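Here's a structure for you.
Omission of a single protein chain aside, the complex is shown with its protein chains in their original locations.
As written, the chain order gives the labels A and B, with residue 1 at the start of each chain.
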Amino acid sequence: MVRVHGVARVLEAHLRWYRRNWRATAISSVLQPLLFLLAFGLGFGSLVGARAQEATGGADYLVWLAPALLAMSAVQTGAFEMSYPVLAGFKWRRTYEAMTATPVEPGEVALGQLAFVTAKSLLTGAVSLVVIALFGGVRSVGVLGSLVAAVLTGAAVAALVMAFAATRQDEGTAFNAVFRFVVLPMTLFSGTFFPIATLPGWVQPLAWVSPLWHGTELARWAAGVGASDLVLLHLAYLLVLVGIGSGLSMRFFTRRLTA
Amino acid sequence: MTAPISGLTWLLPAGSYAGRARMLLLRSATASRRTWPAVVSGFAEPVFYLLAMGTGLGALVGTLPGPDGRELSYAAFIAPGLLAASAMNGAVFDATFNVFFKLRDSKLYDAMLATPLGPVDIALGEIGWALLRGGLYATGFLSVMAVAGLVTSPWALLALPVALLVAFAFAAVGMAATSFMRSWQDFDFVTLAVLPMFLFGTTFYPLSVYPPVVQVVVECLPLYHAVELMRGLTTGAVHWGMLGHLAYFVVMALVGVVFAARRLHALLLR
């Protein structure tokens, strides 16, 4: 059984911790999308000019890139925050053990962790969005919808990585492999910097599996620089992933914390 | 009594070098026996970038002028940049995260100092390992470039020793910087240093894109000099000015090693 107030208490504990420790990740989580925006949106964008507008469906490359970078950043935050920090909760800091010594249930610990990471990516995403707007990357208020799409994408990846982390006994090299062979290719081949149609045909099905591709499409649609035909499919796919990831996480947390 | 003067040791306190840095290489090699896939597969990262950006962005850009004005395919333009960046990334990762862990968490260096080893052995040994790793990645990536037809000059063979020098310099400076870190929270600064260099150090597009003021700033970044060296060598556009870029790294490496060893001395021999 998962109770809302149990999840809320876990979330509160994380938020109190974050109030003391937000500086540690502030630079990378807010600046990272901005740096990519500057390097590719402005630097690279000035090289490609008109040719890029063919690929982006007429939109300015910078404006086309901005919603996708929000999604990319949320995915990176989600994946990282659920790797070492979750294993630390089980193994090094043992905070999960401390939580379940109270009336809080293991499933609530899992969902509270997910709620925290989601809240965090919403917060850093919002700050990034303001900065991106200052650099001219925003043309419509629909970009607020892009932020929601980005946070949802981040949550889908976060939930799956959390389930994986809950099964790890020691760090070994597993997280490294996830970052290197899953997260990195996902950020490169999900249509963030260029439409996946420019890739060879056999690579494109890989993008269809990638939550980031669905999130990017959704975020671009909300900002008014993307196609609208598959929106419901993208949304459904992401929601299903959040569901699967949360379900598995709750199971693995319960198994590990009550064994 | 005077300490024996050999090499750099005159810059360093007495008793800090036992001449046994290679034992740290042996230790790292032993430790990597179980984790070698993680070490070796590091060279996949720049390959992913090359595949994605080379094909995807390449379709948007077409060609770009190389160092000697000849038009290069976009993949051929970014490949040397990625080679330089991978030498930097591998070395910095080893010299910051891994060194910090051994310095603060596992107290491995304290254990080493209970033996005749000194801080200079530790600095050289760890930098040496980062160097081997960087060399491995560079060799792997150069082979990929060659197979993909992105190497157009025999000068490219020299890219390997240059990658080693670049890795050495970044590892040395990274290790010196690590000695100032107080907690894992400070590692955000590593990202803050490395990511802008990777993105703006002319890896993905030429310097001419920037306004003149920004050009000067970019020209100060170490990665810019590494990219210039690599791009010149892999395209065969070799000129005397490249010695200046080399000198940049020689100085960076020397300053880094002395600084790193002195800081380790101050931290470990309190």
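In the analysis below, contacts are C-beta pairs under 8 Å (C-beta built on N, C-alpha and C of every residue); 3 or more make two chains touch, one makes a residue touch a chain.
We take it that contacts and distances are computed from a predicted model.
According to its UniProt record, the chain left out of view corresponds to "Lipooligosaccharide transport system ATP-binding protein" among "Carbon-phosphorus lyase complex subunit PhnI", "Lipooligosaccharide transport system ATP-binding protein", "Heme exporter protein B" or "Alkaline shock response membrane anchor protein AmaP". Note on the chain not shown: across the whole complex it touches B.
Only one of B:Thr115, B:Ser143 or B:Ser183 touches the chain withheld from this view, namely B:Thr115.
Although one chain is not drawn, the whole complex shows that of B:Ala146, B:Val217 or B:Leu269 it is B:Leu269 that touches it.
Mapped onto subunit B, the interface with the missing chain covers residues 1, 14-15, 18, 20, 23, 26-27, 30-31, 35, 106-108, 110-118, 268-270.
In the analysis below, only the chains that are shown with their structure count from here on.
One simple way to say how far apart two chains are is to compare their mean CA positions; for subunit A and subunit B this gives 30 Å. Touching subunit B in their complex are the following residues of subunit A: 21, 23-28, 31-32, 35-36, 38-40, 43-44, 46-48, 51-52, 55, 172-173, 176-177, 180-181, 184-185, 188-189, 193-196, 198-200.
If you check the complex, the residues on subunit B that touch subunit A are 35, 37-38, 41-42, 44-45, 48-49, 51-53, 55-57, 59-62, 64, 184-185, 187-189, 191-192, 195-196, 199-200, 204-205, 209-210.
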